Structures are given as structure tokens and as C-alpha cells.
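Only a single protein chain was left out; the remaining protein chains are all shown in position.
To keep things simple, chains are lettered A and B as they appear, and every chain counts its residues starting from 1.
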Amino acid sequence: MARRIIFALLAAILIAVMLSHARSSVPVTAQTQGVYDAIAALDSGAVVMMSFDHEAATIPEVGPLASAIADHCFRRGIRVIGLALFAEGNAAGHELLARRAAAFHRVYGTDWVYLGYRPQYTAAILGMGESIRDVFPADDDGRSLDSLPLTRRVHNYHDVNLIVSIADGSMPTYWVEYAGARYHTRIVAALSAVMVTSYIPYLGSGQLAGIVNGLRGAAEYEQLLNAPGAGARGMAAQSAAHALIALLVIVGNVEAWRLRRRSPKWNRKPS
Amino acid sequence: MTCSLCRRFSISAWLIVLGLAANPSSAWADGGPSTQTRWFNPERTPELVATLVVVLAMIGAAIWTERRGLPHIRRLAPLEAIDDAVGAATEQGTPLLFTTGWGGDMGRPTTMAAMTVLSHVAGRAAEHNCPLVFPSHDPVVASVAEDTIRQAAARAGRPDWAHTAEARFVSQSQFGYAAAVDGLIARQRPGAVFLLGSFEGEALVLAEAAHQSGTRTISGTDSTIQLSFFLVACDYTLIGEELFIAADVLSGGRAAVAVRALDWLKYLILLLLVAGVLLLVTTGRDLGPFLAR
Partner (left out) sequence: MPALRDRLTVSVAAATGAFMVVQYFVNAAWSDGVYRTLLDWMQIIFAASLVVGVISVLRNHLSRAISKPQERWYSLILIVSALAMSLLGFAFGAGRGSSFLWAFDHLQAPMQSTVFSLLAFYIASAAFRGFRARSGESAILLAAAFIVLVARVPLGESLSGHASSAADWIVNVPALAAKRAMLIGIGLGMVATALKVIAGVERTYMGRR
């Protein structure tokens, strides 16, 4: 019964906040600043590889992260090569990059290219270190990489300035272990919040240059770009949910304390 | 037994060393191929040293085990709970559900360790004639599980039981897989659920589904973040490396040699940590950049 009440309360609060279009601002953390700085430090014309390593399920959470990072790149004239190592991230990634590129009037082939999806991520990540053409002979629409001005000069990670893994699972680990350790590529991760804690050790060791953490990270990034969007909206709902959970923890403990006080063991006088 | 084990590890070491020594190669500069010829990339010295240390530890542990026997391993409550769980499921007439999570394929050591536990569970289930369901996100894992179950049934003297067990691929998608396992738990109400392997965001969905159905849950994973969910929602949890140790214990014999090697390596890491701290405090020199190179 208690479980059903909790579920109903949480659903009601989340729906109410989302419908109210409330936005929330948050202080920017060093993790998000790290990603922002890594992109801000690149010259116009530099190449960023955005890998959509997520499933369809997490699009509502990682979509705002990816949009904010793509906006930052396109705004600064940085070129973007998109790809997906999960089949479900492929369609979402292509659509997102096309939408953000159009918003900044970026031209396909010159300012951005989308390579598509390749299965077996280990082999794909390692293979691109040797030759991107070995793994992706053509872009997502079947055009040869040599026919596109951007990819004509990009052969392997040596020609890529930064890799951004937009993920809801363990994929950034593989980027770090294979692309980072083997080819010394600079990597940042944009993650769904449930996975972030796993990657904090990689920040300390410098194997990741930064992490954008779930909706909160998206809200922070939007603040840095001075363009509040889906992240800020989602953050208001998340704040309300955290407040409810905190309240539930307090209620649960008070209730447990009350029950313990009533129990015979509590009331027994010391002999 | 262990002599052949020493030989195996030594042969592996020689394979690696000979490969290195015989290589007439061109090596690379930072990030890309170069024409310069080198047989060994000095930038990878720390990794080579670490690899050789681990190989030596395994050979040493094999020799040690041959002379002094297998190491004593403390009891692991989740392992001891397996027999009870199988017994309870058999009494209730409900199946067992075993899954290795969405985070690992067959190349991941965690999945291999989980398969060893599956072999033990399947053996017990075969003895008790208790049905077993194994849903997987990976067709290769599902087919290895099928083979593991068949072998375990044969070892238990019940090869026919293997036909009643189901090892199947359900979906490659993370939450498609979670929904499929959730559905199985809700419909079949298994007597015990085993969540052992590499789990990601789906961990809590599966553990809570099992908890809500009132089933006994035994879990174990190498994913540190998901461990916190398992500890809250499951009855028994193998924490991190305990899953590998459990697999070694269940394999018995040769595989358990690794337990001693792991202990030695941990002592070595502890020693390095203390030496690193002392070096930093006394001389101001940091070992970190060398090791992280």
C-alpha cells in the first residue's frame, strides 16, 4: 500500500511541475565546466566526434545534454562528426545533429557529418584508431567519406580533437580504455545521472576531461551557454522529486522510530 | 594438477614474451603510425611491467598451491544461500530465474564468472528437478548459457532436465531486456532470482521487480554504482570481486589458484600505495604521473 502511495505522489508531483513549465537554475559544477572548457579551448574548425552511445529509453534525459554540447560546437564553428555505437542511438543522434546544425545554419559535409551505426563497440572504437574508413567506409546516407570535405581530411583519432560520448551505460569506459589509453585521445562524457558515480574515478585520474551529469548537467551547460532549455525545465521536476524523496526518508525514519518506541523491548526497564 | 597449471601459465607467458621478442616491427609515435622501427613501445612500459607481474603472480600461486594446497576462503553468505534458494523454489513448485545483466558480453570476465555460478545453480536445479529460465540481452551469452546448463545437467546425472530449462535471447535493447525480465518475474513468479554479472541502469528495475514479487534474490556485480541498489533491494549480494572469488570457489581445483594470486597482488598494490604516499610526503616526488602515463 505504502509503495502505491509513494508512486502516486511522485507521479503527481512530476506531472504538476512539468505542466507548470517551471525552470530552475543551478550552480555550475567543476565536472560540467570541464566539458565546457574542453570545447571552448578548441579553435574554430577543430573536429569533435560525438558518439551517441545510448538507447531510445534515455532520449528524454540525454537529449538535452547532447543538444547543449552540439549547440556549443556549432556556435563556435567547431566541426562535428556524429556516430552511434548503439543501434537505437543512431536515429536519435542523426536527427538531433541535423536539427541543431540547421538552427546554426551549418552545412552537411563541411561543418558536420553523420557516420551512422556500427555494431560491436570494442572493435569499432579500436578500428577507428587505425582508420575511420575501415569502420565507416561511407556516411549514414551511403556517401563515401572521401567525397565529403570534412571527412576527407579526417583519417583516425589523430585528426580528432575531442571525443564526446553521450551515454546511458558503460560505453565511456570503453572509449577511455581503448581510444584514450591506446591512442591518447581526449575524451569527455555526457551521462544519464544513474551512471555518473561510476565515472568519477576517471575524472580524478584525468582519463576523462569532464562529465555532464544528467539533467542537472544539461541545465548547467545551458546556463553556461546562456540558453535555458529542456535541461532547466527538467531540473525543476527533478528538484521536486528529490524533495519528495527526502521527505519520504524523514517520514520513514520517524515512523520506524515510533514503532520501535512502542515495541516491548524499547519499553523494558533496565534491570 | 597444478604442475600442468604452472605449465599452462608459463606457456602463456612465453607466448607473450616470444611474440614481443620476435617482432621486427615499425612502432608508432603519439596517436598515429610512424615509419620508425621499434620492437617495443617504451610508453607502455608500466602496462608491460603490470602484465608480467600478474603473470608471475599466477605462476607463483600455482607453484605455491601445489606445495601447500588451496587457500582458505572465508564463507560467502550468498553462495551458501544458493542451495536454500533452489530448495525453496522446488518446494513452491516455481522456477528459478538467472540473468547476467545488460552490461556484459561473453568476452567480459564478469559474465564468465557468472556462468560458473550458473553451472552450479543449474546442477542443483537439475538434482531437484526445478525449472530454470535464463533470459539474456546477447544471443552469444544465451547460447553459452544453454551449453552450460546442458553440461551441468549431464554432470548431475539428469541430462533430460536440460530440455525443460530455457536459455533465451530476449532483446538487445537495455530497457527492452529489462521489460522482458520484469514480465517474466511478474508472470512466472520465480521462487528465486539470480542477478549475477554486469548490470547497468536496469539493475534496480530488476531487483525491485523481484522484491515486489516476494521472491528470494541473490545478486552480484562488478558495477560499483549498481551495487548500492542491489544491497538495498536484494537478500544476498556478492560485492565486486566476491563474484570472481565465488566463481573460483565453485570451480574448485585449478581455478581457485587465482584467489591466492589476487591476494598477493593486493598486498603489492598496498605496498605501492604506502611507498607512494611516503615518497610524496618525504621527497615531494609523485609516482602518479609515471603510473598514469
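Basically, contacts are C-beta pairs under 8 Å (C-beta built on N, C-alpha and C of every residue); 3 or more make two chains touch, one makes a residue touch a chain.
The structure presented is a predicted model; accordingly, all values stated were derived computationally and were not measured.
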Only one of A:14, A:46 or A:138 touches the unshown chain, namely A:14
Positions on chain B where the hidden chain makes contact = 5, 8-9, 11-12, 15-16, 19-20, 23-28, 33, 39-41, 44, 47-48, 51, 54-55, 58, 106-110, 112-113, 115-116, 119, 138-140, 142-144, 146-148, 150-152, 155, 168-176, 178-179, 182-183, 187, 201, 204-205, 208, 222, 224, 227, 229, 232-233, 239-241, 243-245, 247, 251, 254-255, 257-258, 261-262, 265-266, 269
Tell me where the left-out chain touches chain A, residue by residue.
-> 2-3, 6-7, 10-11, 14, 24-27, 29, 55-61, 88, 91-92, 94-95, 98, 118-120, 122-124, 126-127, 130, 134, 141, 182, 194, 197, 200-201, 204, 216, 235, 238-239, 241-246, 248-249, 251-253, 256-257
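Definition applied: only the chains that are shown with their structure count from here on.
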Using the average of all C-alpha atoms in each chain as its centre, how far is it in Å between chain A and chain B?
-> 28
Of chain A, residues touching chain B in the complex | 3, 55-58, 87-88, 122, 156-158, 168-170, 183-185, 192, 194-195, 197-198, 205-206
Quick one: which bits of chain B touch chain A in the complex? Just the residue numbers, please.
-> 30-32, 102-103, 107, 172-175, 198, 200-201, 212, 223-225, 292
